[in-house]
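The complex appears here minus one protein chain, its other protein chains still in place.
So that you can tell them apart, the chains are marked A and B in the order they are listed, and the count of residues begins at 1 in each.
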Amino acid sequence: MMKDMENKMKRRWGMAIDLDKCTGCGECAVSCAQENNLPIFEDDSDIPKKMTYLDVMRITNDRDAKFPDVKVAFIPKMCQQCEGNDPKNPQPPCVSVCPVVATDTGDDGVVSQIWSRCIGCRYCQVSCPYEARVFNWWKPKYEGSFKKSLNPDVSIASRGTIQKCTFCSHIWKKERDKAVMKGELDINAVLYTPACVSACPTGAMVFGDLNDPKSEVSRLARDNRAFRLVHTIDQKKPDEQKKFRAIKNFPNPKVYYLSSKQWIRDLMRFK
Amino acid sequence: MKKIDRKDFLKIAGGAIAGSAVGTVFSGAPFISLQWLVEWTQDQHVPSSGLEKYLKGVCEICPNKCSISVRMIGERAVKVETSNSGCPFGQTSLQMLYHPDRITTPLKNTGSKGRAKFTPVTWDEAIKDISSKINGIIKSGKNDRIASINKERNLSSELLDRMVNSIGSNHSYYEPTLDTLTAGAVGGMLDYNFDDADFILSFGARLLEGWGDSASISKSFSRWKERKVKFIQVDSVCTRTASAADEWVPIKPGTEIFVALGIANHLIKKKGMGSGAADFGAWSAIAGEYTPEAASRLTGVPAKKIEELADALSRAKSPVAVAGKGGKAISSSSAEIIAVYGLNTIVKSRSVTTKQNVNFAGAAPIQTAAKFLAESKKCAGFDEFVKTKNFDMLIVNGADPVYKSVYGKELAAKLEKSFVVAIMPLVNDTAAYADYVLPSITSFESKTAAGDPVVKPVDGAIHAGDAVLRIAKMVEGLQQSFQWKSYTDLIALTGKTAGAAGFSFKGDILKKQLADLKKALGDANYSLSLVPIEAPVVGDGDGLAFPYAMKVLGSETFSSGKLYVQINRETAKKHGICNNESLKIITEKGKVGSVKALLTDSVSPDTVAVPMGFGHKFYTRYAEDKGVNPREIMNDKIDPLTGTASWLVTRVKLS
Partner (left out) sequence: MKKIIDYLKNEFNSYSKNIRITLMVLFALVAGFLIFGIQILFWGLGYTDMNNNFAMGIWIIGDLGLVALGGGAFFTGFILYIFRNDKLEPLINSTVLLGFMCYLFTFILLVFDIGQPLRAWFGYTYPNWGSHLMPQSMLTEVVWCLTLYFCVLCVELIPIALKHKILDSIPVLHYIGHYLHKLMWIMAAVGTFLSFFHQGSLGGGMWGVLYGKPTWFRPHYFFLAIVAATAGGTSFMLLIPKIAEKVMKKKVAPAESFQSLAKISGIMFIAYTIFRIYDIVVMSVKYVPLADRSFIDLWGGFFGIWLLVVELACCAGAIVLLNLKKFREQEKFLFYGVICGVVAVVFSKFDAVLHGFSVPNFPWKGFTGYFPTIQEWVVMLGSFATMALIYMWFAKYMPFFPHLEKEKHKEGGN
């Protein structure tokens, strides 16, 4: 009984990205591609068909402003690991729709995807409001010696399947395995850092456990600079939020963005 | 026993068939075979596993030499771990290491030059041929017609300099970098202490886009945010740096120098500040003409803003004015570098010092060398060399001047007529003209000050330093100067710097270059200014060989095989250009195209912001034939102090 208590999952992984510090350098995306064995094509410039988990989106406020008041910012966007209205019973938009249970929410809140189960119907891609799921439109290619730098912890997907960011949860599994080897059986014993976060040269990305109120990520999530991507219900009054949530689920992503710039928050709303 | 009649037989047979069909289905065999079929048709690659370990290494992509950790699976390097202290260029080093287009054997040119048609030869054969060529040139008394061009200063470049100089040629050059330009303009490389600074005013220096030491600037940048250090970017385009800065001061393209002069004017006249450096009097007399109001008219920045910047600069405890426009590729006129650096001396900044490179000593030139070294003068920069001098032999060490220099075409013509040796891991636009391409190893394969190589060097490639050593040892009379067995003996000897002094304001240069600039900006035939920008990871072109660079690029840079140039919306309206329209960019030198228009107000009016790094003709299958190279048409006026074309602002028109 004691042991069960100990082994109960406490983690709820989340991320906070400080846009004031993000320089749009793209190291997160390169690091992600390297870690997750993303395919390599000779001409990868067909952007709408590109296989990449992490999209560094360039945004400007030239919708609302004119030169010289225009501003630019960069938003690194990966899977937002939505959880729906109820964090205890996560209902991301994409999980319930999969006809073959190829995607699921782990008890740590991470939305997983099994490449080899996926039949490629793209229904989850349709359901995703963050365009975070990507499809292998072509057969993944790894030219010659590039195969040498493939990570054995992430399997290679077939053509015609959906892939997505999993917060690099294979790294966590690896860390847990290492802890078990040392005799540590508590599933909550180890923390980890996804590839993008450990690469960020300005420390703009922070990763950690949202359930742990002392963790930096949960501190940042409560920061008054924090907001979530195109998730304007957060700005509504609590009673209104409650009313809205009674009607339908909201994505409730676990990735928080921080910015001191009002124009970025303004741009989160459709006009 | 009852005889089985026909009917019964059919029944039994039918039953058996039906039963076995049902049995097969329920045994799962069809599904498993379908699964096999799936795998077989997909030909999935399974990465081999192995013992995992992390090795300490040094990233040698840039002179900053970050320490990194490399995740190894068996003998394979699978990930570079930078622990929040690297840069995107270092993150691509695995793609360099395992690049399928890497050369693994010396290549000899067959057929006409510039086509990159090579046949493999052995190292001995190549070294013998190259050294006998050098010996031949020495014998015929043309020692100073051997030249070299290095990408950047490192162990192998110092060795190559030593070899070329010892033969008797002064013509050992470096591709223009921040260091070479500032050294030319102010007499020493500028060393900024960004961690101490409390006010940063950057004049078009795109600090966060590969400028200087990317990794350390990124670190400083996050500390600025924590220490609330004010960081102001003066630039004509809202680049990544400008977007991350606390404030972007948009200016008319190419007019950074007038902002600097306006600030200097305000500081000198209103604050009574001055500098003790040489020629300050003459310089400040010219700067005196550029009151904030006059500067405002030229730059489009309100006079009040210029005064504000001047006040902030003088008020700060350790302010820094950053010179050197650009990111990975830098281009500033020397007058501009002097003006911006001059601001630092006027406000007596403690955070900017100068230093210079010191090559390791002890070379013993061959007997005839002294005469040539005394007679032929070294050019101020490689562009000037290409424009004014001829050569019989060029050794290219990692550099790509055919692609990166504004004089690429002229250089290519000269390369066709001379003997060219390229030492590099990937064939680039310059190597396409080489007689010999010698494969060199990459940073993870070489021994460094930090220790042993991370992975075994790829078969057939050797360290560029070793390649130079092997050639030098075969040159008659040089053996004494090149006694080392391997590059590893030189690690401790190279990479030395020392303090520099002797900054002069050079008023005459300012006067001349201001006149030229004003003339160019007033050119009515070419009413727009081309301002190069750099895409993340691609930088000034080296990054495009690494396919993961393309994972970062968005539709604002390169999409479906087309390069996008950014144009201000008002300007586009004036010229009748709509979004996504195909364009050609025309200058006095020629035209490039087609590119596509992206209308955005994040660029100044009358500006065409063109991403650099595209348009390679030969640079691996991933970089070839993607977009256009704007340097083909850029301004080729050579700066007398840096010997480099100031291409950062070019007047263009569109069609």
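Please note the rule applied: a contact is a pair of C-beta atoms (placed from the backbone, for glycine too) under 8 Å apart; a residue touches a chain by one contact, two chains touch by 3 or more.
Predicted model only: the values in this text are computed from it and were never measured.
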(request) Check each of A:V56, A:I187 or A:L267 against the chain that is not shown and name the one that touches it. (result) A:L267
(message) Going by the contact rule already stated, which one of B:I12, B:V38 or B:A515 would touch the omitted chain in the full complex?
(response) B:V38
(message) By the contact criterion defined above, which parts of chain B meet the unshown chain? Give residue numbers in ascending order.
(response) 31, 34, 37-38, 41
(request) Quickly run down the residues of chain A that touch the omitted chain. (result) 46, 48-50, 57, 59-60, 63, 82, 93, 96-101, 117-123, 125-131, 133-139, 158-162, 229-230, 232-233, 244, 247-251, 267-271
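Here, only the chains that are shown with their structure count from here on.
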(request) List the centre-to-centre spacing of chain A and chain B in whole Å, with centres computed as mean CA coordinates. (result) 32
(request) Can you check the complex and tell me which residues of chain B touch chain A? (result) 38, 42-50, 73, 76-88, 91-92, 94-95, 97-100, 102, 208-209, 214-215, 218-219, 221-222, 225, 238, 240-244, 248, 250, 536-537, 547-556, 558-561, 568-570, 600-605, 621-622, 626
(request) Spell out the residues on chain A that touch chain B in their complex, using ranges where they run on. (result) 20-27, 29-31, 33-35, 37-38, 40-47, 50, 52, 54-58, 60, 62, 65-68, 70-74, 139, 142-152, 155-156, 158-159, 195, 198-204
